[in-house]
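Excluded from the complex is one protein chain; the other protein chains are retained at their positions.
Entry: chain A
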């Protein structure tokens, strides 16, 4: 315990002494090598050797050595104990450029005590310098430079060495700031070859570049020529003479030159062909220059054979070529004031100033001459570029020349045609298009030779007047661009006028844009007319000021509030468009976009509502309806008017006018008007005792012959049938006013004849030429069937031997016999059948029927009777089925048919509820 304490104190003491006054003391050992420089990436071994004294003092040996690198302990694996006093450490592949390596001993109590320390520096050996080259500045020393190669991380010295075959020159040591160049101490001797190389050296090695051997005169960079001066020549306006002082080296070597020049304001240099300046000289004349132009010159020189370097450029010198007469006639044109005053017209002659390279000097003035045919010249001298003169209406020739100090330009000649001159022969296929930010105009020349073309242009605008600018082109030109300050998205109206020897041709115009842009305003669309399903939109053409280009087309966008937008393209020539297939009673929003080549611009949105009904739709419904009602009413009225009798009859019965009636004949013992046989007479006498016949004479006597005819027929029939046919039937058929005849039929039973009482027969004139019907009113006092029924018994009699159920057949036959001439259409029955049983009186109905039938009688053809017969038969069959009405009708028909010929009416109706013989 005591011992350890003692050691601790001792160690502390040693530590203090070594730390504070260590430098005064001998170190305990040392490291070998002392200050190593090693190559990067190589291995390195250091050995620490302890001194015996220290080993004794601290009771340590080589095993106690601890290596530290940059204050970090080196792993034991890298140590090697060489002997009792020496320990080595080995590092492989050193990458650090500089490390602190210390050797320490571990003393009592694990206290590390520093013994020795070294700094290990690493780097790379120098690379062989490359691209060694030297330059000899005239009058100065030689400078050489080279490429040093890779970085060595060590202090590397470059030494430029040079020698003659017979003598070595002093080395040239590089300066630290410029390790790759060196300026030798001596002036090199021309024409004696020198050998030069460079040596690079550092702690890790020494390497020298390839040797170069050259004559310093071949590496010369001369001083630039001095005192360059420029002078012009009054004789020749296209030349300038340069002179200069050559550098001193000219006395030793021959030189060649580069001479460059430019127009003062230009930026690019022109070079005189080098072959013209390939020999030593001190002056040079530059040719082919423009008159009255300031040129700037500079030059440089080098050794004639091209070995060495070009000198720097000399200082610039400038000179102005002498004036020459203007090289070109000015552009010349005129404008005529449209207002005429008593035979004179005001003509403004205008011309353009020549460009600086055409004036060849300062323009002093312009000379204008005006010549009228066969009259003297008028001369004007003008400083301005326009001249206004009053000319007569004749043809004039104007010439213009520009004058400078040296002379006059060629004249520009212009023919001002007479007042009545009619311009023709325009240019053809005039086109204008932008290209390369210029507005080009192209045309096809007329067939005739053109002296020149005049191009005029101005900005088309609604707000500003057209301010013309113009330019002149040669007669051979057919394509040019407008030389003016053109603005984008402005419409230019370009006019091309060919000018012939005898005056100007007809101008041609075209519109063009330098660059189009979308319109600055969109078109304002509005509705012209709105229909139920369509709307007519209209808009105005955009003003030229907002078009900014050629309007190529329009697009109309329209939509409902909820619906998708629909687009319609419209040609730019339109100002109206009809939107169709719209929904009625809907709010539509419509806007319109006008497109130029560069894009479109939409105008304000316009809303409109389609109406519920189309215009006139209501009218279209109402008017026809009203018309229909009116027409129907009219028809009704007409019908009523037509059928007023019927109506009248229906409403109030036809009451015969008693005042117009008269009893034509009252003859109880009817005198036979015809030649009846005795039998008849006998019968008639007996039969007609109770019958009174009232004959109402119709006004019209026509029926009479018919009557007679029918009477004949009747007679024949009678003779044929020989008493089988009923006289009453005949009378009913004939419906004539001859009941007496029939009644006088011989074979009738007394019952029949006695039971039939003819009340009266009324004959009256027909309404409106209608066949007057003879109405026979019969009154029966008996209980026997009425008139119609009276026939039946006869029929029955006839068919008695046949089937009683088939009783209709005889009647048909009867009809056939009696009414063979009469044919009725089957329609009748149909009509009748379809006709519901009406409550009309028998008379009405019968009359109606009569009329119809009479119509049909005329229209129907033969052979149809059969149908009628069948129908009739059916009718006859179905009293129970069809009702009494039907029954009655059939009877009616029979009656009517019978009645047909005599055109008289004999009502032989059967009362309903009355007895119907079957």
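Just so we're on the same page, a residue touches a chain if its C-beta (ideal position, glycine included) is under 8 Å from a C-beta of that chain, and two chains touch if they have at least 3 such contacts; residues count from 1.
Heads up, the rule we're going with is that contacts and distances are computed from a predicted model.
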Among "DNA-directed RNA polymerase III subunit RPC3", "Cardiotrophin-like cytokine factor 1", "NADH-ubiquinone oxidoreductase chain 4" or "GATC amidotransferase", the UniProt name of the subunit that does not appear here: "Cardiotrophin-like cytokine factor 1"
Omitted-chain contact residue, chosen from A:82, A:96 or A:189: A:189
Listed residues A:215, A:294, A:358 or A:545, member touching the removed chain: A:215
From A:95, A:166 or A:447, residue that would touch the chain that is not displayed: A:166
Residues of chain A in contact with the chain not shown: 164-167, 186-187, 189-193, 213, 215, 217, 251-252
